[in-house]
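Got a structure for you, questions after.
Of the protein chains in this complex, all but one are displayed in their positions.
Now for subunit A:
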């Protein structure tokens, strides 16, 4: 299991666990194991990152997971005003801060949105995994189409799992509430209100208009990477969509093609048998093609799509980091120019300076973690695709070889010119 973040049939593993049994250990390559930097700056926030200490005691690769989350069982929920889908979220954990070791709640898409925005708010420069989109622009007519729901469910599952393995985010109070509270609405009302969020946004815009004094080199490089990565991943996504489109059109033609052989067989005597044989081969290859298209749609496309969304998340993270720095610089400038209330302003500036350092450290730490995760996820998806394609050709090969075999078995008149391999 090394190198994977979450096994796909995750819920199966979960159901095997009893409260008293030892938990299965999923070894994982994380940046933490590499020894890459975790924030250990002299800020008070460091104390929240308990996991860091535990992990330093850990062996090289193994990262014992103590919380498992799954999303399943989408059900239509009808009220007087609206209809929406509720998903079942099951949590199993040994963490002490949880009152119990098992939880089951029902959540809707809006609840996930809430959780994510809370996480982003509290950790502006951590890379919070994206959620599946609200709507799909093209091709989707009905919100409650089965494929759409299943795709969304898988993405929601991945989202929660990404959070649950994140060394910082998985300890978020909001995450806990999301997983455990029977009813989420009351919790959703709490927290910084709409207006205060507005205020932040306005400040952010004002700061970005002022512009950054000087972005540290490492973050400039990061920004460049993010822009490039965004371009590339979008391109790969587009190419993949195009391939699926071409494959579908190819499949349509194949479906028209095989009947031409069987129709011809109808007017032949000796030839009827080999003609029907070829018709059957073409048909079976068509079935394999159908499977291959499905695999692409279910494995590679979602993985790429997730990282297209990640690219947007990264851009937002970079922006927020810049804003934090800009805010500090703005106040710092003010401090330098004004004489009034120097002491109070100095304290504010110091606070902002700390905030900048924290933000930068958080991003640094999460950055290599994210890169590794991206590499692993996409590697897995590409590998799976390549394997499926090999399997596709192997199946088709077998189909045609069995046809050849059937023709060899026939008493054949020709003893010249047949140079079939």
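The working rule: contacts are C-beta pairs under 8 Å (C-beta built on N, C-alpha and C of every residue); 3 or more make two chains touch, one makes a residue touch a chain; residues count from 1.
Criterion: contacts and distances are computed from a predicted model.
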Omitted chain, identified by the protein name its UniProt record gives, among "Geranylgeranyl transferase type-2 subunit beta", "Septin 12", "Prefoldin subunit 6" or "Sorting nexin 4": "Sorting nexin 4"
Residue among A:83, A:173, A:260 or A:294 touching the omitted chain: A:260
Residues of subunit A (touch criterion as defined above) contacting the omitted chain: 225, 228-229, 232-233, 235-236, 239, 242-243, 246-247, 249-250, 252-254, 256-257, 260-261, 263-264, 267, 269-271, 274-275, 277-278, 281, 285, 375, 378-379, 382-383, 386-387, 389-390, 392-394, 396-397, 400-401, 403-404, 407, 413-421
